[in-house]
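A single protein chain has been omitted; all remaining protein chains appear in their positions.
Per-chain residue numbering starts at 1, and chain names A, B and C are given in the order in which the chains are listed.
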Amino acid sequence: MIRQEQMQVVNQRQIATNIFELTLSGHLAHEMNQPGQFVHIRVSDQLEPLLRRPISISSINKEALEFTMIYRADGRGTILLSEKKQGDQVDVLGPLGNGFSIDKVQAGQKALLVGGGIGVPPLYELSKRLVDKGVQPIHVLGFQTKDVVFYEKQFTELGETFIVTADGSFGHAGFVTNVLETLEDDFSVYYSCGPTPMLAALEKMYPEKEGYLSLEQRMGCGIGACFACVCETTEKTDADYVKVCSDGPVFESGVIRV
Amino acid sequence: MIRQEQMQVVNQRQIATNIFELTLSGHLAHEMNQPGQFVHIRVSDQLEPLLRRPISISSINKEALEFTMIYRADGRGTILLSEKKQGDQVDVLGPLGNGFSIDKVQAGQKALLVGGGIGVPPLYELSKRLVDKGVQPIHVLGFQTKDVVFYEKQFTELGETFIVTADGSFGHAGFVTNVLETLEDDFSVYYSCGPTPMLAALEKMYPEKEGYLSLEQRMGCGIGACFACVCETTEKTDADYVKVCSDGPVFESGVIRV
Amino acid sequence: MNRLAVELPGLSLKNPIMPASGCFGFGKEYAQLYDLSKLGAIMIKATTPETRLGNPTPRVAETPAGMLNAIGLQNPGLTKVMENELPWLEQYDVPIIANVAGYITEDYVAVAEAISKAPNVHALELNISCPNVKQGGITFGTDPKVAEELTRAVKAVSSVPVYVKLSPNVTNVNDIGKAVEAGGADGITMINTLLGMRLDTKTGRPVIANVTGGLSGPAIKPVALRMVYDVAKQVSIPIIGMGGIATIDDVIDFLSAGASAVAVGTANFVDPFVCPTLIDELPNKLDELGFNTVSELVGRSHRL
Partner (left out) sequence: MNRLAVELPGLSLKNPIMPASGCFGFGKEYAQLYDLSKLGAIMIKATTPETRLGNPTPRVAETPAGMLNAIGLQNPGLTKVMENELPWLEQYDVPIIANVAGYITEDYVAVAEAISKAPNVHALELNISCPNVKQGGITFGTDPKVAEELTRAVKAVSSVPVYVKLSPNVTNVNDIGKAVEAGGADGITMINTLLGMRLDTKTGRPVIANVTGGLSGPAIKPVALRMVYDVAKQVSIPIIGMGGIATIDDVIDFLSAGASAVAVGTANFVDPFVCPTLIDELPNKLDELGFNTVSELVGRSHRL
């Protein structure tokens, strides 16, 4: 169920240049059942900045009624969010949208997880759940440069992890696709979140594979009412369009015109 | 000289219902030479609320490079200001305007100080300076009710002090004028800050006396450029109008059409 | 007696607060959050004869205390709205105001005639003020004569009272208000969005794919309030006011300026519970101001 709650900042820390990890606690965390969902955050109780910011859930701790986000403090709203301190309240709406399905992948099989930049966070909860299910995750994570790389250790603990930086300052140089080409495709499903060109490249690379892609769009309401976040669909579905906020953000590969 | 400075909150405390005493430190305090001047405060570094808030200087401590204001947290801006904590920065423009002149009153003489509500604060620095000069101040301070009365002790230490509340919940009941009628008018000058009707009543009561009145107006720039804060003048001056922010806020009695 | 109740042509409102068209879809999404029967009414998303897929994305951008949108009247089209959306809404005890749009007069007439027959549609809102479509929309809302004729044509076929939604992007909004009244409008809703744009400072490109969009939110409240105040003086039909409403004080201001009821748009995105919250806050606010009923408050600024 979607809730709105003033959640408490349990902890906020900078984990890379302008990249923050924020953990919030509240009953809303109890509603979080799926990796890949997101929350819509009000960063100020003033009229400015006005709109909520959509941020993915990167890990969930139901027992503690806590969840964690990882975001880049870049524009006005996320910079304000990064100034929140332990004990402060944050107005959260969520959980929103439909996340990554792990139903079709079985224990013993392999799953490929491909993330780009601030698209990496939602893959963390996903990977934990795959591991719990006995699925073997392979992580390929792309970043611009060394100083914005995060969670290498956390992902490595869950499975084989390749870090790629555009400038080669850390891990492999180039794009995630450069690494993907070197991997054998013995995985049964792939999951990805990141820039649209990356998602498009993956669909081209693995036309036969079952895949799930998490998309981004500018949002208004975040719950499906305002038609701000629509995407064009392909023949693969009979819907004329989909809304990223309520039908997505995760879609089966091939459904969206990327 | 007028300066703009990010001043530091030395201390902020609530001294009556919704009434706050805020002390700031910075070089700007060094420019404060006259009681009755004011500062123009930016309460938020966001675009909302946008305009600065004019607040009187209630006491100055040049040695420590500190000054103190007393204000009512009422609307959006002052409520934000009241949330500032020790060590926070506040954007201050000042000192602004022309304050109370104490040149014409001599040691040994008496001065009447009449304040109403949030018009009381600037009289405190004034009274201290009069006492330093050997002038004997008499304070008549009007408030709505008991719970918004402040600085009774501070004023009493400086001289005879009458507190008046509209509802009689503290001190004398009624208006300051009720007390004034009971006082002999052996003072050589009077000073007042408060609601316009009160200022008008004083002018009527003491037509022969030399008096100084501090006025209020909605402000834009606070420094004389925008013509937001003008007041109509009387024959007593050849100026067609005056600006409260730069010609005032203190004017000789009779100059302004109140 | 319900002190919040308001009687308007076709509309017996429990309270004067309703979500504005396009900010509430067809109700399904907000129904997950609260009981829609609580609302005074619901202004549903613009409906056109045919299915519309709207403008390319990005369709929204944030601005100081406001936002721009260029949705482009995306909607499932008359048939689907009649078959799916409106029947679904019948489970709630709330009157629906159907926002009607089109390219040409015949479109408005066709949609109005059909949709006004739906049992829970108690009034129409003619959208002659959408700034985000190349044809139709605002072009009908900027010329008094055209607005008057369109109103008359729709009145001739509508089974329910017709409200006309005015655009603020005009030199003289009073003329348009008087014109639609002359055309037989039962009421006026105002304002739609102000035409604006935002650029991506890095690239110099418009943030919104449509280049320009409609400005809404608190930023436009002073313009909306002024227009409601002016038009209320000029017409004798009721006004449903909107434009930047986010707090209970905003509601009071629009009622004081002469609106008989108000609609809340952008604020739903900031606080999805804003409508029920404002409805709950209204009685205390009336007490605080010393008014017994909403109706007493309406237009008080003109009586001072």
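As a working rule, contacts are C-beta pairs under 8 Å (C-beta built on N, C-alpha and C of every residue); 3 or more make two chains touch, one makes a residue touch a chain.
This structure is a prediction, so every number in the text was calculated from the model and none was measured.
Specify the shown partners of the omitted chain in the complete complex.
Per the touch rule above, the missing chain touches A, B, C.
Which one touches the absent chain: C:21, C:55 or C:169?
The single option touching the absent chain is C:169.
Among B:52, B:84 or B:139, which one is in touch with the chain left out?
Of all options in B:52, B:84 or B:139, contact with the hidden chain holds for B:52.
I'm checking contacts with the chain that's been left out. Which of C:183, C:196, C:238 or C:272 qualifies?
Checking the options C:183, C:196, C:238 or C:272, the one contacting the hidden chain is C:196.
Even though one chain is hidden, which residues of subunit A still touch it in the full complex?
Touching the chain left out of view, subunit A contributes residues 47-48.
In the whole complex, what residues of subunit C lie against the chain that is missing from view?
63-66, 68, 142, 169-172, 194-199, 201-206, 212, 215, 217-223, 225-226, 229, 244, 249, 252-253, 256-257, 289, 300-301, 304
In the complete complex, which positions of subunit B touch the hidden chain?
1-2, 4, 42, 47-52, 93, 217-232, 240-241, 246
Just so it is clear, only the chains that are shown with their structure count from here on.
Using the mean of all protein Cα atoms as the middle point, what chain has its own Cα mean nearest that point?
Of the chains present, the most centrally placed is C.
Could you give the separation in Å between the centres of subunit A and subunit C, each centre being the mean of its C-alpha atoms?
36
Per the centroid of Cα atoms for each chain, what is the distance between subunit A and subunit B, given in Å?
Once rounded, the distance between the two centres reads 56 Å.
Taking each chain's centre as the mean of its CA atoms, how far is subunit B from subunit C in angstrom?
Centre separation, subunit B to subunit C: 47 Å.
Residues touching two or more other chains, restricted to subunit B: which are they?
In subunit B, the residues touching two or more other chains are 47-48.
On subunit C, where are the residues touching two or more other chains?
Counting only residues that touch two or more other chains, subunit C contributes 64-65.
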